[in-house]
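A protein chain is absent from this complex, but the other protein chains hold their places.
So, subunit A:
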Amino acid sequence: MSDDVTSGWFDARIVTGAHPASLLPPTDRDAIAAHLDRYALSGALVSAMASWLHDPIGGNVEASAIAHDLADHGVLACWTAVPATSGELDSLTDLVDRAVDDGVAAFRIHPASHGFSPALLIELYDALQTNRLPLCVDAAELSWPDLNTIATRFPELPIVVSNLGYRKLRELWATLVGHTNVFVDLVDFAAHQGVEWLAANDLADRLLFATGLGVRDPGESIVRLAWSGLDDATVRLVGSGNARRLLQGVRA
């Protein structure tokens, strides 16, 4: 085992902004920079807490501000989308076009938190697939049947499931083996030996390192991967290789 393989990981999920109901480390610009330095990370994908818990579209400005400010640290923005309801958003295709122009690397949706059916975002999935931008979603935000429906209808759209918890391996397994375009990140990926079990079943290329700084304690994912039972090459693959393959703009 080499200690070197625990540097250069890409953190595929950070949420910037205050959390209203947790005692968590800070996530402003300086805190994110310090997080990247402390754990020798090569970069991160950042979305905005405001997009989740206050203003879905307006909050994207805060994610992009962090990404632009920390571009030299390898930070990329992840925007949030909602259906194109009159007065809220004109067109999902236009939103994705603006995101591409801004260098955004992925999109996140919160169907449960934002009160809409995931079927209302067909235009978004189509635009993301066309532009090769991944769709990120928390496991609690949509049902497994809905996830499978999207993955089937858009087979070239990478979908990253986050915040899995420790009770969902039966559902996750069925989805991963049924859809090669579904991935899972390490944010609260808490099943005992879950990482090793997926790797032993040839699914290591579906795992993305991510800490969830802002919504989780980052130490969870750091230690989970560093002291895992994976060999060095697989640690490197999960730590950064898969993100580089999936997200445009991730540095080597």
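What we mean here is this: a residue touches a chain if its C-beta (ideal position, glycine included) is under 8 Å from a C-beta of that chain, and two chains touch if they have at least 3 such contacts; residues count from 1.
In the analysis below, contacts and distances are computed from a predicted model.
*Asks:* Any idea which of "Amidohydrolase-related domain-containing protein", "CheY-like chemotaxis protein", "Branched-chain amino acid transport system permease protein" or "Sodium:proton antiporter" UniProt assigns to the chain that's been left out?
*Replies:* Matching "Amidohydrolase-related domain-containing protein", "CheY-like chemotaxis protein", "Branched-chain amino acid transport system permease protein" or "Sodium:proton antiporter" to the record, the invisible chain is "Amidohydrolase-related domain-containing protein".
*Asks:* Can you say which of A:F116, A:W144 or A:W197 touches the chain missing from this structure?
*Replies:* Per the contact definition at the top, the residue touching the missing chain is A:W197.
*Asks:* Out of A:P155, A:G178 or A:G229, which residue would touch the omitted chain in the full complex?
*Replies:* Of the candidates A:P155, A:G178 or A:G229, A:G229 is in touch with the missing chain.
*Asks:* Among A:A40, A:A119, A:V177 or A:A233, choose the residue that contacts the chain missing from this document, as touch is defined above.
*Replies:* Answering carefully, the residue with contact to the hidden chain is A:A40.
*Asks:* Touching the hidden chain in the complete assembly: which of A:S22, A:S91, A:S117 or A:T152 does that?
*Replies:* A:S22
*Asks:* If you put the missing chain back, which residues of subunit A would it touch?
*Replies:* 1-7, 21-25, 39-40, 165-170, 173, 188, 190-197, 216-224, 226-229, 232, 235
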